[in-house]
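A protein chain is absent from this complex, but the other protein chains hold their places.
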Amino acid sequence: MAAMFSQNPLMNGPNYSFSDAPKTARGEPREHAFNPYTDNGGSTLAISGADFTIMAGDTRHTSGYSINSRMSPKVFKIGGTTANQDDATIVLSVCGFAADGEALRDRLDTICKIYRYRHGKPMSLNACAKRLSTILYQKRFFPYYTHAMLGGLDDEGKGAVYSYDPVGSYEREQCRAGGAAGSLIMPFLDNQVNFKNQYIPGSGEGHDLKERERRTLSRPQVETIVKDAFDGAVERHIEVGDTLQMLIITKEGIEEVFLPLKKD
Amino acid sequence: MTSIGTGYDLLNSIFSPDGRNFQVEYAVKAVENGGTSIGIRCKDGIVLAVEKIVASKLQKPNANKRIASVDSHVGAVYSGMIPDGRHFVDRARDEAQSWRQNFKTPIPTADLASRMGGYLQAYTMYGSVRPFGITAIVGGVDTSEETPVDGEVGSGPAVGAGGKVPGKHGGPFLYMIEPSGLYWGYYGAATGKGRQAAKAELEKLDLPAGNITIHEAVKEAARIIYIAHKDNKDKEFELEMTWISTVDGPTKGRHVEVPKELREEAERLARAEDESDDEEEEEKKDDDNKMED
Partner (left out) sequence: MDHRPQAWGRPRDDVYGAYDHSYMQENGPKQNTQQPIVTGTSVIGIKFKDGVVIAADNLASYGSLARFTDVKRLRPFADSSILGFSGDISDMQYLDRHLTELSLSEAYESPDKPRLNAANLHRYLSKLLYNRRSKFDPLWNHLLVGGLDDNGEPFLAAADLLGSTYSAPSLATGFGAMLAQPIMRRYVPDEESAKKLTREEAVDIVKEAMKVLFYRDARSLDTYSLAVVTKDGVELKEDEKLENQSWAFADRIKGYGTQTV
């Protein structure tokens, strides 16, 4: 199980993120017993901009080497009042064990709805983020096996992304990639969103090198980065592919886009 | 009711000196004021019908159903106090469900009638309760097929020990259960305000001979309810009818409402006969008048 969320390949030969045969602590093959978890693969990505946030994920659903479905979205609108979540303002993405992900989505959605009915206004992203952390931690000893991310606009109207570990530890970030190809995408984001390791050529030697000026990215720029990130992930990770789902949250509402990815 | 006022009618658990339970007899009175219910048992199924008195014009037509399903193959109709009837149906459903849990097979109509008879009888023995103010007609078609146990694996041995018993099984059954807990099996059953007229008509059908089909029985049932209603003409009513055919029939052994077209056709015929009867009576009256002249 340790391998499931590890972003590193196992050391004993070629491996995939969905773990190898179960072993006991002494390294013997473990007797077959019920394991309540599985990994359904896929990747998610969230980037916040000045007045927007983009939440994205692929739509592939896998079991081991098999593709169960090519259209099984893992990015959800949360807390709307209608069945199609038309008036939602918050977006949740879940990656890992899909059944836990959907259970988590349902829990958070009902909580947001109840908040809306009691207070007559939608939950703020900040409050929702804290609440999600509590929900995850309530299952500290039987966790929701998911990498969750929450996106939307903060109280000032700025784009905001919160990312979580399976037991509720969380942080507001500029951007985050999660799931199977999280470790493949994250360095790309460090470079392209946060301008890490970008220097002005010829501006000096060694520590004197000047960093390239950091700019906030426009919406078209971020959309391009998201697409490129997934095209890269699809190329290198077998559990990622089929369709890219992108939700763009602005003060006007939430736009949803589906774009084709490689199906191999 | 000569003993009224002697005190023997105040409690369920006390007999009168001449061996009567007055509470039960009063419950029967409650039944006798209710809209007429009838049941017909034919070779190929069961028909249930009720004269549903419309208490208010503000009620939605064809809503507020009076005939209930107990299990997929059993229906129940009752005359008297409707809330008591509702409770009767709830209990019957519980019995049917627990039978399925215990025996993995649908409850035979006879067993359901027996259980419900026992249930109603218990309400005649205690001072703390009153008897049911209903007489219920329970009809069902016990499957004639090889009864599959819910989710059974395989079909079992074809012959020998644990094998099939040859011969006919199941079929349509009809029971009427009274407030005392008394129940009998019937070919035709009627209860409620118009029961006397209805019984007279049912007897004319010679049901034990098994000559009429459920399709004919639907028309007869409609006609009988219209006749039974004659004693109650000042009140509006709706005709509600359900049926259960054998597995090879139109309902495939299930208790369902009689299709709208069929019911309306039966009602049209019933109404036509009703009117021609009235005309005859009118003519007769005219004749009488003429004679007097």
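For clarity, chains are labelled A and B in written order, and residue numbers in each chain start from 1.
The rule is simple: a contact is a pair of C-beta atoms (placed from the backbone, for glycine too) under 8 Å apart; a residue touches a chain by one contact, two chains touch by 3 or more.
Predicted, not measured: the structure shown is a model, and the values here were computed from it.
K.L.:
Which chains here touch the chain that is missing from view?
P.N.:
Taken over the complete structure, the missing chain's partners among displayed chains are A, B.
K.L.:
One chain is left out of this view; which of B:Asp9, B:Asp44 or B:Asp71 touches it in the full complex?
P.N.:
Going through B:Asp9, B:Asp44 or B:Asp71 one by one, B:Asp71 is the residue touching the chain not shown.
K.L.:
Considering the whole complex, which of B:Arg20, B:Lys43 or B:Arg93 touches the chain not shown?
P.N.:
B:Arg93
K.L.:
In the whole complex, not just what's shown, which of A:Arg70, A:Arg131 or A:Arg172 touches the removed chain?
P.N.:
A:Arg70
K.L.:
Of the residues in chain B, which ones touch the absent chain?
P.N.:
65, 68-69, 71-72, 93, 96-97, 100-101, 104, 150-155, 256-257
K.L.:
Go through chain A and note every residue touching the omitted chain.
P.N.:
32-34, 36-38, 40, 61, 63, 66, 68-72, 97-99, 102-103, 142
Here is the rule we use: only the chains that are shown with their structure count from here on.
K.L.:
Rounded to the nearest whole Å, what is the centre-to-centre distance of chain A and chain B, using the mean of the C-alpha atoms as each centre?
P.N.:
One centre to the other, that is 63 Å.
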